[in-house]
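Left out: one protein chain. Kept in place: all the others.
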Amino acid sequence: MTSTATQSPAGLQAHYGAVRRATEQLCEPLAIEDYVVQSMPDASPAKWHLAHTTWFFETMVLMPTLPDYQAFSAQFAYLFNSYYNTLGRQFSRPHRGLITRPTVAEVRQYRAYVDHHMSALLDHAERLGTPIPEDVVTLGLHHEQQHQELIITDLKHLLSCNPLRPVYLDTPSRAAPELPPLEWSDYPEGLREIGHEGPGFAFDNETPRHRVFLQAFRLGSRLVTCGEYRAFMEDQGYQRPELWLSDGWKVVQERGWQAPLYWEREDDGWHAFTLGGYRPVVAAEPVTHVSLYEADAYARWAGARLPTEAEWEVAAVEAPVEGNFVEDGNLHPVAVAAAPPATPLQLFGDVWEWTQSPYTPYPGFRPAEGALGEYNAKFMANQYVLRGGSCATPRSHIRATYRNFFPADARWQFSGIRLAQ
Amino acid sequence: MTSTATQSPAGLQAHYGAVRRATEQLCEPLAIEDYVVQSMPDASPAKWHLAHTTWFFETMVLMPTLPDYQAFSAQFAYLFNSYYNTLGRQFSRPHRGLITRPTVAEVRQYRAYVDHHMSALLDHAERLGTPIPEDVVTLGLHHEQQHQELIITDLKHLLSCNPLRPVYLDTPSRAAPELPPLEWSDYPEGLREIGHEGPGFAFDNETPRHRVFLQAFRLGSRLVTCGEYRAFMEDQGYQRPELWLSDGWKVVQERGWQAPLYWEREDDGWHAFTLGGYRPVVAAEPVTHVSLYEADAYARWAGARLPTEAEWEVAAVEAPVEGNFVEDGNLHPVAVAAAPPATPLQLFGDVWEWTQSPYTPYPGFRPAEGALGEYNAKFMANQYVLRGGSCATPRSHIRATYRNFFPADARWQFSGIRLAQ
Amino acid sequence: MTSTATQSPAGLQAHYGAVRRATEQLCEPLAIEDYVVQSMPDASPAKWHLAHTTWFFETMVLMPTLPDYQAFSAQFAYLFNSYYNTLGRQFSRPHRGLITRPTVAEVRQYRAYVDHHMSALLDHAERLGTPIPEDVVTLGLHHEQQHQELIITDLKHLLSCNPLRPVYLDTPSRAAPELPPLEWSDYPEGLREIGHEGPGFAFDNETPRHRVFLQAFRLGSRLVTCGEYRAFMEDQGYQRPELWLSDGWKVVQERGWQAPLYWEREDDGWHAFTLGGYRPVVAAEPVTHVSLYEADAYARWAGARLPTEAEWEVAAVEAPVEGNFVEDGNLHPVAVAAAPPATPLQLFGDVWEWTQSPYTPYPGFRPAEGALGEYNAKFMANQYVLRGGSCATPRSHIRATYRNFFPADARWQFSGIRLAQ
Partner (left out) sequence: MTSTATQSPAGLQAHYGAVRRATEQLCEPLAIEDYVVQSMPDASPAKWHLAHTTWFFETMVLMPTLPDYQAFSAQFAYLFNSYYNTLGRQFSRPHRGLITRPTVAEVRQYRAYVDHHMSALLDHAERLGTPIPEDVVTLGLHHEQQHQELIITDLKHLLSCNPLRPVYLDTPSRAAPELPPLEWSDYPEGLREIGHEGPGFAFDNETPRHRVFLQAFRLGSRLVTCGEYRAFMEDQGYQRPELWLSDGWKVVQERGWQAPLYWEREDDGWHAFTLGGYRPVVAAEPVTHVSLYEADAYARWAGARLPTEAEWEVAAVEAPVEGNFVEDGNLHPVAVAAAPPATPLQLFGDVWEWTQSPYTPYPGFRPAEGALGEYNAKFMANQYVLRGGSCATPRSHIRATYRNFFPADARWQFSGIRLAQ
């Protein structure tokens, strides 16, 4: 990651407390039983997320910084390492749901123990000016925010497997406003710069800032909606191979996809499982839980294409970082209210927007040294970049240069579609 | 099942209470987290066992008997049906571990609700002589005892997946007595009868009693021990295809079997995960957690064979139903103490004994009518009969005619080896 | 195998020549391309069968008998060993279809080379009285006859995968006679003997002859026909789980079985792929290419059951070994013509009859010493016994004590159904 020390020690202390508390607040609606289960290999139990984010601070901050620090449990280093080969063997990812012990209560003790030592460390630094690895702490907080989003999406998948359709949280109901038409913003060709150069935090994969040449392009003024996507479905979108990438068509056939994830056809039309309950699909709301394959097929059907990540960033850098984030409590994308302004709407929040850009290193990219170098670089194959954050993203976590990435068939994130031409 | 009404209504009431309480006692050492997880498709979460056994009484006794009975939850009929096609669709067996709700507390309420109504029914019957389906109640209690054993074995498998190796229960440690030599009991050829004819309860698959012609045979005086099995391993037992059934050899290769399930090689010799903790393998204890394939290969190596189920029953019918059962609290087979008596030792308890007999219907067998007919008959393919009960079996559940059955590659039950010639 | 030397050396020479020629005659209709391909793991290419049967004589007869014998090719021992672990590593069974070399011409040279040496050996024995392993030669010839049947069934499967539906051979068309009603032959209870005791050849698995106690039973007077089976299908036989063994129901669901193998529904009714071409199903012909699961479900639907192998043998031992064999050139079961006689019809030929008996060793069974001991014994798990031979079996190959065996889901053999009660 890149970061310049912009926070005072007291600010960091407060930042640390706020992020850690936010994680725990997300778990408040859960029964103990909900913390434990892994509903698919890509997802992890909430308990694991609680422990793994804590493991990060223990392993990356406390152990290297405090010579006398006693680890809470020697075995947790193995159990809660996600994928850092440099830090030793990891417990098998698809088996995270088999670990009923430590219990949730013990994991909470682990969090409290590490928070206590982190707080003392930050406090000491504040009072005495002791040097602390502020960059790593900041990285740890952004890492924890990533897992906050995963707690939400993994939990949604888990609860969706239950025929009882449990409600995670009562979410506000909203009258759907009238949908503004889809318009196009024009951007001229030219040599542009993308990537992060500071100030403020960014992940290493957002660097270095560099020049790219863009052809002229147009970007859709808002996200694609459920109503528009339903028109694609009704036009036999899932039955026409010519609309699909070859790999996508194979997946559609093998898994029998007929609609976005969590949609079910009822006698009176399509419904969807949401964190606020099972309810009819709202036409004006942005479509979500679609794969890159579906986004790409939809765009082809609509006579458009997906944007590249450079196009998206060039547009987003001019827009305010505003939108429907986790703090809004919707936990679902909401319909756009306003008429299209100068810049496209909904660039931030609501849904992660699939780009047509495979996830590759920027020219001149160098991963961080040591274990932190495993954070992003090694995943740069067979994934696609998504941009802009979602309704499950913390507002302070996102920025125009942020690069999220998932495989082309992933659907359990809040992923959606913006068109380009 | 076959049964003649040998219990007074008061006796049945007491029987019901005792069996139901025993199930709950088995769960006392568990954390909430331990109730939820399914560690493999063959196993089920403890929560599911608690609910399914209750569902049996609700569906098979209360609903047909009491016209005004209100089901605790309409959805539980779907969630907790195991395999009764006659009773409607079942929730997918390998996904039982995804159901975090109902919570354990709610399942306990379900048990209490059904127990309340069952108690009222039995009480009423006792006082007023109302006819009740005593046979079905009795079947339900034996069914629940089967699930008591599965709670133990499924839990053992789950805990064994955890690198922390949690202890389920402190079990008594025992000095291993000196091992008596393996001797042989002789049985003459002749026309014999096997199968159940009453009095007392039996499952339908134990009937009808019928004649079989047996050649003369010999039966080992005790179970095969860990020490003996280790000699087989050290003689390259797992590396010599000529000792194995063809299917068994394939499984050995594919899964890399080198020892019984739960055994691990440490620098100072073999250890095993037990419900009482991870500890060195004791040479004099009966070997357990072996598949039919391993039992058969061991027998071939030892110049012997496995008994048929008819041979086993002819021997067992003369022996007292005594042994190391779940009530003894060992939850592990124990070394035999005495010198060989007239009849072979350890026929009951300790470990289920693999026979060479595929699980087939007895001549003239007729399954029960309706849903209860699905209890046993439809599993009569590709399984082998095991006899005698184990250290996880309730003492009142076993008898000489009892036929348990598992596929040839199953290892997570307390299954072991007795030799024949 | 058991055998007493009943053949003169000249008789053996003639027998050898006749069986070897019969194999080659079966391949005459083939294009070179047809010899090479393996259409599924259970099947083998015709070229492999030609070579493997030759390998048997080279390895089991020539090499042990003739000290100066030079193997045709050292590598063939590896390539064409089927499953004899005792004789070294085997080439992976599912990859037999990858071996384009040796070519068919080279395999024919191999056959000629071995035939030349075998002929010389038998001739020499004839003239000079040299001792030869007559038992092994006889076993090799019965082994080759088994592979003759497999050549036919494997080839049928291969050709059926081709949308062009190639015809293997023009087979005679026959007017279907009127179907006699299904009647029942009664057999009393009693102690009977089954198994082979000579004279003549038998495989080791048919021994020792031993006593069994049979309850009274009835056997259907003829095989179940396509018309009768279609009635089962039309009565939702493939949609009703209560008719099926649990494993069978799983297979039906997973593989989408709706009819016997090779049946396809056309606008004007069911057709079937046969070695004589694709043609309408004939109601009066015995149904074939059904699994044990389908045979068992049909029997349950029909209010009957499958016979045990002992019941079948007791009936068959009284019947002449007559029927529709490979020499008749139908390569398909044919409708029964006659009215039911004293003994049931069609016991031999037409289709292998599934029994309800798992394939297990007879009491006192001992496999042969050495490599030949692998011939049968190690397959005695998870298979079912079939009896009576089929339209692809050589007439001289079958007898009342013959035990064939296949897994419960196998359908590519000519397997059919006889009912019992």
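Read from first to last, the chains carry the letters A, B and C; within each, the first residue is number 1.
Keep this in mind: a residue touches a chain if its C-beta (ideal position, glycine included) is under 8 Å from a C-beta of that chain, and two chains touch if they have at least 3 such contacts.
Everything numeric here is computed off the predicted structure, so don't read it as measured data.
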Missing chain touches which shown chains?
A, C
Where A:Q215, A:Q236 or A:Q258 are the choices, the one touching the absent chain is A:Q215
Checked against the full complex, the residue among C:A10, C:L66 or C:L98 that touches the missing chain is C:L98
Sole contact to the chain not displayed, among A:D247, A:E264 or A:E318
A:D247
Under the stated touch rule, tell me which residues of subunit A contact the chain that is not displayed.
83, 85-86, 191, 210-215, 241-242, 244-249, 292-293, 296, 356-358, 360-361, 363-364, 374, 378-382, 408
Over the whole complex, note the residues of subunit C touching the chain we left out.
31-37, 39, 47, 75, 78-79, 91, 95, 97-104, 158-159, 161-164, 166
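Simple rule for what comes next: only the chains that are shown with their structure count from here on.
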Can you give the whole-Å distance between the Cα centres of subunit B and subunit C?
38
Quick one: subunit A and subunit B, Cα centre-to-centre, how many Å?
47
Rounded to the nearest Å, the gap separating the Cα centres of subunit A and subunit C is 60
